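A single protein chain has been omitted; all remaining protein chains appear in their positions.
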Amino acid sequence: MEAEEFIEKLKELLGRNLLEYHIGRRNRVFVKVKNGYHRDVVSWFQEMQAHLSVISSVDLGDELELVYHFEIRPLEVGLKTSASKAKPHIETISDIYPSAAWYEREAMEMMGIVVVNHPDPRHLFLPDDYTEFPLRRY
Amino acid sequence: MEIEAFLSLFKKPFTVKYPFEPSPAPEGFRGRTEFTDDCVGCGACAAVCPAEAITVRDEGDTRVLKVDHGLCIFCGTCQDTCPWEGIELTEKFEMATLDKETVYDEVEHELIFCEGCGGVITTRKHMEKIQESIKDVGLIDKDRATIENLCTSCKRRHFAKEISEAMSLGS
Amino acid sequence: MDMVVQFGPQHLALAEPERFKVHTEGEKVVDVEVAVGYNHRGIEKLAERKTFEQDILLVERICGICSMSHPVAFTQAVEDIAGVDIPERANYLRMIIAELERIHSHLLWAGIAAEIIGIETLFMYIWKDREYVLDQLEIITGNRNHYAWNTIGGCRKDITEKHIPPLLTALEVVERRTEYYIDAFLRNRTIRARLVGTGILPREDARKLCTVGPTARASGYAVDVRKDDPHLAYDKVDFAEIVLGEGDNMARAKVRLLEILESVKIIRQAAKAIKGLPEGDIAVPVAEIPPGESVGRYEAPRGEVFHYVKSNGTFYPERVKVRAPTYSNIQAVPTMLMGDTLADVPISLASIDPCFCCTDR
Partner (left out) sequence: MFPYRWPVLIRVSAVRIGDLMDVQPFISVLIVPGLLFTSVMAFLYAGMYRKVRARMQNRRGPPFVQPFYDFIKLLSKDSIKPEKSGMLFTWAPIIALASVLIVPILFPIGGLSFAGDLIVVIYVLNVSAIMLAVGGFSSGSPFGAVGGSREVTQLFAYELPLAISMVAVAVKASSFSLVGIAGAQEAGGMFFYQLPFACIAFLSIIPAKIGLQPFDIPEAEQEILGGPFVEYSGYRLAIFTFANQVKYFVVISLAVILFFWRNWWQFLITGFLLWLLFIFVKIISARVKTDQSFVFFWQYMGILALVDLVRVVI
């Protein structure tokens, strides 16, 4: 599946909720999806046996963004959703991809994103009594 | 594995009796960072060092460049950046010491000061190198040479004054 | 009597601090709790404070034995953002050092595995032969580890004509010895008794938990970044991707040892290729990094190293996200240990070739 074809499929699946997309070099694709719709995309990825590499968390100033990095051969897809800093609630995908649990725990403790109904929201790397969010920039 | 274990009973051991026998590092080894005589004290290495191991301090009329081997990660970035091979990574690696204070290398350079405001311009050697590099570019001319003992801000003021005079004369 | 044995932060079998609370009934393992974070140094935060060039050397020091994987992944991500194509010779140079590092990292693992199951002699032999590779790396790059080999736009040093002959002789020795170790691992009865059938990771779990590297390939889940997303010059050399099916400790050992032979083949082809290329053309100057984001992936000895870099136009990166292979492999350890006896725990833990300092960053 090539990049353009992948984007078409996404447009069908999401319509207006596909906010923006960008095709980079060496078929790196970045797709921004409205918060809440990313679970359908992830389940579609799961059907295509995509490989979840990691979930990164980025501080956009007034919003907190989660980037789900999937490898759907030959594409390298970065699925992005974001939530406002006031109410940073994003749905978990650990029921679809079990290994996402740890990446989401790290995003929670480092960036302060609240992952809704996460099975085990304890701290992962930082000590339990550490309350600030070190990776926030603004 | 059994045969080799038995045979190696009669072979010479593979291990070297370091430190009783010397075990020199190969050529090109990134070891102890040291300033050479070509160092002009410009401070480019300090700006580039990832571990901020090189510090530049202006004391009175000398500028002291110091590389602290406790912080240095021996990556060679300074050596690659220095335009005049003023700093290099030697092949010495035996830096163990009991006194943390001795683990550094230092070099001092004489500073020159600005006539306008008395601030530091740069080291004398660095100024010579600059003139040398722009000499063959043909910029140096007689009256220009008088200006180079001004620091950058004074120079700017000087040129601004020169231009404003020329404009007022012209209009 | 069920007991909680703690393979604590300081344990002989684990070279680095990581805590595994193993709940056992008698000697059989029932449940494993993993605690990470003892080695967290906040490298991602620090990376935002340094320039791109300095970050390469910072990222190189995330891990001691895979100190070529992080810089390559990072520089490739930044080069993608800058839209720079590095010279072909630089690609080959990076690949040679990457494969040399894979050889010495796999040899290191094989030695430690032998030492954990009790054969100290094999440990001594394997680490003796590893010295040949490390000496070559020291001669070429200036250091046994932390090669400072990359810069944005290419490499900082070159492999000249006089480096190649000693490199090829060292490879011959390593190849001959690796074949000898493969035979030793497979034929020695006591090693087979300890490795075969312990720490089994079925293919389905390997795929579901998205494990990477030799741990996944030994269970039949074929992921290899060198084949899936060819970077450096991997598409210009031919080598086999080792995929086995048993998924036990012996399979993981076999995958790693066979991969050494593949790496030797790759280096030979690369050494022949750079003879034809002009010497010295190893880097392209990169003026500035435009705002953008990209992903750098690299097949480290332990698995896929993943760097997500976001730049904001200045000389300092906006965000650097690093994910080391052990971060995903470690989540497969509980399924691996289930049902084994206490004596198998250290060797099964070591069989994913864990690098906890990479995991914690």
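The first chain written gets the first letter, and so on, giving A, B and C; residue counts start at 1 in each chain.
The criterion applied here is as follows: a contact is a pair of C-beta atoms (placed from the backbone, for glycine too) under 8 Å apart; a residue touches a chain by one contact, two chains touch by 3 or more.
Nothing here was measured: the structure is a model prediction, and the numbers come from that model.
Taking the complete complex into account, the chain left out of view touches B, C. Within the whole complex, the absent chain has one touching residue among C:89, C:177 or C:194, and that is C:194.
In the complete complex, the hidden chain is touched by one of C:124, C:261 or C:338, namely C:124. Here the missing chain is touched by one residue of C:223, C:345 or C:358, and it is C:345.
Across the interface with the omitted chain, chain C contributes residues 3-6, 11-13, 27, 114-121, 124-125, 128, 188, 190-191, 193-194, 341-346. Residues 1-2, 5-6, 8-9, 11, 13-15, 17 are the ones on chain B that touch the missing chain.
Basically, only the chains that are shown with their structure count from here on.
Set side by side, the interfaces B-C and A-C show unequal numbers of C-beta pairs in contact, with more at A-C. Taking the mean of the C-alpha atoms as each chain's centre, chain A and chain B sit 45 Å apart. Computed from the mean C-alpha positions, the centre of chain B lies at a distance of 35 Å from the centre of chain C.
In this assembly, the C-alpha centroid of chain A lies 26 Å from the C-alpha centroid of chain C. Interface of chain A with chain C (complex): residues 24-26, 28, 30, 49, 51-54, 56-59, 67, 69, 71, 73-74, 76, 78, 97-99, 102-103, 110, 123-127, 134-135, 137.
Here chain B touches chain C in the complex through residues 1, 4-5, 14, 25-30, 48, 50, 73-77, 80, 89, going by the rule given at the top. Chain contact summary for the complex, chain C toward chain A: residues 36-37, 40, 42, 44-45, 48, 80, 83, 207-210, 223, 228-229, 231, 292-295, 297, 304, 306, 308, 310, 318-319, 321, 323, 327-328, 331, 360.
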